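All protein chains of the complex are present and in place, except for one that has been dropped.
Showing subunit A:
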């Protein structure tokens, strides 16, 4: 695993809102092909980290490199897909079809003042097929269930052929029966298309069998390593660790995030 090229490197990243550190001295390296789950309690800086990686927030202190380029000078954003938290992503009354929403994922790649490519419809159908949604291409986005909407957003991210997809709590608001098939879909994209996935989540038990790496965040990085390493330092049941055994993990500091 560790001999693969690093595609995201975070060095000494800190971020404060008002006078409170939300992220402190974070070091984290993500390699090509990783399926990384970022876990941590509420207010632990998980969403802030995603926003910094998308440059929706600008770095205050520390550096982020994407493919070796400092993030401030990185412009190939079409290589980075994003799946937002469903609850606040859009107005469900918005009059648009699944086709129109997925197609909009090509906006950056197509370029300013250019029109969508001729084969855009085939591309939309392709990515909808990958998320098993091609039958709903002409449906209104607001009519779909939460899980279906989330698949549409994955298709929107996939259409620009991204190498990395960031997901911010994508399973919030999806009923628990469908979460498993959603995570399996992500695993398939990770394995078959070799897309690097970075997913913020609350729910360790739902993802532990699919992800390859885990980062435990509580304003600073408490743990980062492969799932195997994670299970080794944590003989007890993973879910109970998540809820109660915070202390033991913060003392372990395996890897410290640097490889």
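Of note:
Keep in mind that, in the parts below, a contact is a pair of C-beta atoms (placed from the backbone, for glycine too) under 8 Å apart; a residue touches a chain by one contact, two chains touch by 3 or more; residues count from 1.
Throughout what follows, contacts and distances are computed from a predicted model.
Missing chain, UniProt protein name, picked from "Phenylalanine--tRNA ligase alpha subunit", "Metal ABC transporter permease", "ATP-binding cassette domain-containing protein" or "ATP synthase protein I": "Metal ABC transporter permease".
Only one residue from A:15, A:35 or A:82 touches the chain missing from this view: A:82. Residues of subunit A that touch the chain left out of view are 54-56, 75, 77-78, 80, 82, 84, 89-91, 93-97, 99-101, 104, 106-108, 110, 112-113, 115-116, 138, 140, 156.
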